[in-house]
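This is the structure, below, for whatever I ask next.
All protein chains but one are shown in place.
The letters A, B and C name the chains in turn, as written, and every chain counts its residues from 1.
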Amino acid sequence: MLEPAQTPAAAPTGVWLVGARGSVATTAVAGCAALEAGLLPPTGLLTETPPFAGSHLPALSSLVFGGHDTAGGVLTKRAEQLAAQGVLPHWLPGAVHGELTAADRRIRPGGPLPGDDRSPEELIAHFAADLRQFAADTGAARTVVVNVASTEPAPAPGAWPASSLYAAAALEAGCAYVNFTPSTGLRHPQLAQAARACGLPFAGRDGKTGQTLLRSVLAPMFHQRALEVRAWSGTNLLGGGDGAALADPAAAAAKNAGKERVLADSLGTLPQGTVHIDDVPVLGDWKTAWDHVAFDGFLGTRMVLQTIWQGCDSALAAPLVLDLARLLARAHEAGLSGPRPELGFYFKDPDGDAASLAEQYAALLAFADRLGESR
Amino acid sequence: MLEPAQTPAAAPTGVWLVGARGSVATTAVAGCAALEAGLLPPTGLLTETPPFAGSHLPALSSLVFGGHDTAGGVLTKRAEQLAAQGVLPHWLPGAVHGELTAADRRIRPGGPLPGDDRSPEELIAHFAADLRQFAADTGAARTVVVNVASTEPAPAPGAWPASSLYAAAALEAGCAYVNFTPSTGLRHPQLAQAARACGLPFAGRDGKTGQTLLRSVLAPMFHQRALEVRAWSGTNLLGGGDGAALADPAAAAAKNAGKERVLADSLGTLPQGTVHIDDVPVLGDWKTAWDHVAFDGFLGTRMVLQTIWQGCDSALAAPLVLDLARLLARAHEAGLSGPRPELGFYFKDPDGDAASLAEQYAALLAFADRLGESR
Amino acid sequence: MLEPAQTPAAAPTGVWLVGARGSVATTAVAGCAALEAGLLPPTGLLTETPPFAGSHLPALSSLVFGGHDTAGGVLTKRAEQLAAQGVLPHWLPGAVHGELTAADRRIRPGGPLPGDDRSPEELIAHFAADLRQFAADTGAARTVVVNVASTEPAPAPGAWPASSLYAAAALEAGCAYVNFTPSTGLRHPQLAQAARACGLPFAGRDGKTGQTLLRSVLAPMFHQRALEVRAWSGTNLLGGGDGAALADPAAAAAKNAGKERVLADSLGTLPQGTVHIDDVPVLGDWKTAWDHVAFDGFLGTRMVLQTIWQGCDSALAAPLVLDLARLLARAHEAGLSGPRPELGFYFKDPDGDAASLAEQYAALLAFADRLGESR
Partner (left out) sequence: MLEPAQTPAAAPTGVWLVGARGSVATTAVAGCAALEAGLLPPTGLLTETPPFAGSHLPALSSLVFGGHDTAGGVLTKRAEQLAAQGVLPHWLPGAVHGELTAADRRIRPGGPLPGDDRSPEELIAHFAADLRQFAADTGAARTVVVNVASTEPAPAPGAWPASSLYAAAALEAGCAYVNFTPSTGLRHPQLAQAARACGLPFAGRDGKTGQTLLRSVLAPMFHQRALEVRAWSGTNLLGGGDGAALADPAAAAAKNAGKERVLADSLGTLPQGTVHIDDVPVLGDWKTAWDHVAFDGFLGTRMVLQTIWQGCDSALAAPLVLDLARLLARAHEAGLSGPRPELGFYFKDPDGDAASLAEQYAALLAFADRLGESR
C-alpha cells in the first residue's frame, strides 16, 4: 500500500540539475516554462500522455529548478546559443526569460575544480548543504537530484568521481536521485550501503535517447524473428559538450558499455562490431547516428539493415529528465525507495533486466497505475 | 480444452502452395529439405526455437509439399536460378534434388488462364478435387493451403479473383488456409458465411517480411516516446515476379493498404507520405526498402530517422510459410477454427487488432503454450 | 572580339523574376541584399570566387529586382515564412526589409489566370510593356529575365504555355533570358525563329541543384571506371510549392526527362530505375533525395552505391539564379547572343552536350575568361 499524496497542490517540487548550465538542463528549464505557459504542445513528454493522468504527478507548474555547475555563464545566454543552433525556437529564450533567470539564481558552484583540496566528505557535506538551502529557499516539499553533467572517464579504483559526490549529497539531504549519464553516480561501491539504507527512490543509468533507443526495438525484432545478427556497427557524430567529452576514450568506454548491454541482453550474445563516438564541433547539439547490422536469414542468406538517426540530443533528453523528476518525486512521496527498475524504459543500463523497449514500456505503464492507486 | 494430438508421428502433414513454382515456394521446399537433412541451421524459423518445443507441431520431416501454379517449368530449374542469384547456396539445388522433384510431381495446373471459360463453381470443385487427390496420394492426415502467388489487382465488385477460388477450394476440401499475400483470398464477401461455418482455422493477410516488419517496431517506439511522426515515406526496389506484379498500380494499392494499416494502428493517425514499389528487374529477388520518417520532438524540434533494409524476399518469406503451415496444422488438429488473431505476428493486415510486433510476439508465445496444453 | 564593357559602374542591371513571390525569388532578393551589406559570406555564389574576378560582371550592389507573379502576398511576409522554416536566418527578413519592399513594389501581375481571355499576342505585349516600364523606372541598362516559377505540365501541341509567353516577352523587350525550370520557355517551336534572330543571349533549362548535380559527377565516375550501371533509382521528398507542383505527373514528367538525360548522356545508355518526386508538405522547402545505384564490377560482381542528399531547395537555387543573371547580363553587354552552352554547368537539360560536371566547369571557367577579355 502506497503512501497517499500529502503535498498541498501549491507546494513546489524541486528539480536539482547537476550540470545545470549544460544544453540538456537549459532545454529542460526553458521547455518546462514554455509548456506551463501553453506556448508549445508537450511533444516528447510521456508524463503528459493519458496513461499518466491519474498518477498524481507534480504539475509542471509546480517544478522549481536549481543545480550545480562548475562552469559559469548565464542560462539566458546559453538558451540564446541553443536557439541560434535551432535546438530551441528562436523566440523561446525571450519568452521564458524570467524563468531562466530564476533558475540561474539558484545554481551553485559545483566541484571539485583542479586545485580544490577539500576531502570527499567535505565536498559531500557542502553539496548537501546547497540542497537543503534550496529546499528552504523554495519551500520545496521534496527535491529530485538529476545528473545531466558531461560523461566522466571511468574512475580509478577507490577514487571518488564527482558524480558520486553529488549522489552521496543527494542521499544525505534526503533527495531522490536520477543518473541520466553513464558516470558512476550512486553505483559507487562505497555508496552501496547508504543507497540500501536511505529510504529514497533512485534510478539510472544513462538516458536512452537515440541510437540505443533504436537498438532497443530493433534487437528484439531480430531475436523474435530468429534472424541471426552477425555484426552490429555504429558511428555517432556530434558536437556540443557531449561530443568533446566522449572524444576521451575513457569516457566513451563507459557510454559504449551501456550501448553494448542492450545488444547482449536482447540477442543473447554480443555480435561483432564497434561503436564510435566522434566529436564534430560544427554539428553542435545535432547528432547523427549510423548503424549497420549484418544478419543471416533463412539458409544463411546475408542481409543488411542500416539506420540513420538525425536528432537533437538536448531535445531528446530534456523531456525524459522532466518525466523522471516527476515520477521519482511522486515515488518518493508515495514512500517507495531503492532502485526503480520500472523506469528501465528511460535508460541504456537500467537497474532491472529487461532490454526490450516494449517490455519496459509495459512496466512503466504499470508503474503509472501503481502511483495512482493511493488516492 | 483442445483436442489432443492424434496423428501418429509418421503421418505426413500436407503443405499445398498456391504459386508452387514461385521463388517463395521453391525456397520453402528446398529449405525444408535442407534443414531436415541437417545441411544448414534453422535460422529464421521461429517454430524451431525453444518456446515452440512443446507445442506438438508436425516435424519438418513430416511435411509433404504440393501445389497449384499457372506457370510451367520445373522446381529444380527454378532452384538453380535462385542459387545463381545468391538466394539459395549454390550447392543446395543439387543436394535436395530428390525433394524438389517429388514436390514438382505434385504440382497441378492452376487457373483460370485467359480463355478458360469454366465457372467459379467449376474451378473451385476442380481445385478441391486436386487437394483431395493430394491427401489420398500422400496419406496426409491434414493439409494446409498457403497462398504465395503473385499479388492480384483488387477485384471488381462481385468478381471472383483467383485467390478466392483457391480459398474456397481449401474450405471445401477441409484444409486450413493461410493467405500470405495481399490478395482477397478468404476475405471475399461470398466466402464470409462459409468461413464462419467451416470449422477450419485460417490466417492472413500479407506476410510481414521487410519494410512493414521494421515499421511494426519503429512506429510503436515513436508512439511510446510521445514523439510526433509527421511524415513516413518509403520506396521499395525489387525485381523478380513480385516486382513486376506490383508495378501494376492496382496490385500495389492492395499491398500499400496493409503497410499503411501498421502506421495508422500504431500512431493513431496516418502521417503524410507515400510508399512506392518499383520493379527493378536486375535486382532479382533482392529487395531494398528505404524509409524516411520526419518527426517532431520536444518543443517541436524536427528530427529524421531513415532506414535501409536490404533483404532477400524469398529467404524472408519462406521460413514464415513453414512456421504458419506447422502452426495451422497443429491448430487444426487441436480443433481450433476460425481466424487466428494469435498469428498477427506474421502479417501486415492481420485478423486481430494489435499492430505492435512486441504484443504480437507475446500473443504468439501464448498460442505456442496453448497448442502444447492438450498432450 | 567581344564588345567592351560600356555600362558606367553605377548603372543598375535589372533582374526580372518570373515567379517573383516564390521561395527561390525571395531567397535570391534577400540574399543579394545580405551579401551587399556584408552580413553573410557569399557561400554558394560562384561568381564571387576568384576565377570570375576579372569577368567584368555587374556588381551585386548594382542589381535591381522586379518580376511577374500570379500570386499575391508581400515579399517581407514570404521571407518571414522562409525564416521560420530555417531557409533564411531568422534575423534576415528584418535586416533587409527595405530591399524586399523595394522589389515588392516592382512585381507586376502575371498570367493568364483562369478566365483571362486575352490572346497570347496580347499577353506577350502586356508582359513586354511591364519589362520596358521596369527599365524606365530603374534606369537599368539591361535586364535579364529569369524563370523561377513552378514547373508547368507539358503543354498540348500548339498551345502557348505561360513560360513561353514570358520568354517571348523577354525577346520582344530586348532582355536576355534564363529558364531555371523544366517548363518550355524559349524552347517553344513558334519561338525558334525569334530566338535565332533576336541577338540576345539565353540559357536553360532546369537548374541543377541537388540529385541531378550529384548524378552529374557520379555517372561519369562509373563510366570512367568502366563499371556497368544496371539500375539507378531515386526518390525525392519535398514540400513547398515545388512539391505540390511536381505531384502532378505531367509536371514531374518534364522534370524527370532532364534527370534522365544526365544518366543517358554520361553512361551511354539509360539504366533501369524510376525517379519519384513526392509532395510531403511538412518538409517545406527542405528536400531529401535518395538514390540507389546497382552496378556490376569486375567479373560481374554486383555492388551498390546509395546517396542521401538533404538540402534546402531555395538556398541551392538562389545563388545559381544570381550567377546566371550576372553572367548573362555581361554576355549581353559583350554582344554575345543565342544559346550559351558554356552555362551547361547550371542546368539539367542544357543547350550543349556535355553531361559531366567537370567538363561543364572547365567550359564555364573558359567563359569567365572570355568575358574578361574585352576590357
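Following the convention adopted for this analysis, contacts are C-beta pairs under 8 Å (C-beta built on N, C-alpha and C of every residue); 3 or more make two chains touch, one makes a residue touch a chain.
None of the values given here were measured: they were computed from a predicted structure.
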Omitted-chain contact residue, chosen from C:Glu36, C:Glu172 or C:Glu228: C:Glu228
Sole contact to the chain not displayed, among A:Thr288, A:Ser314 or A:Gln360: A:Thr288
Of C:Gly72, C:Gly115 or C:Gly300, the one touching the omitted chain in the full complex: C:Gly300
On subunit B, residues whose C-beta touches the chain left out of the figure: 86, 90, 308
Hidden partner chain, residues of subunit A it touches: 230-231, 233, 235, 237, 272-274, 276, 278, 280-283, 288, 290, 292, 294, 304, 306, 308, 310
Hidden partner interface residues of subunit C, rising order: 27, 30-31, 34, 40-46, 48-49, 86-89, 92, 213-214, 217-218, 220-221, 224-228, 296-301, 303-312, 315-316, 318-319, 345, 356-359, 361
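One rule holds for everything that comes next: only the chains that are shown with their structure count from here on.
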Distance between chain centroids, defined by C-alpha means - subunit A, subunit C (Å): 48
Contacts with two or more other chains, residues of subunit B listed in rising order: 304, 306, 308, 310
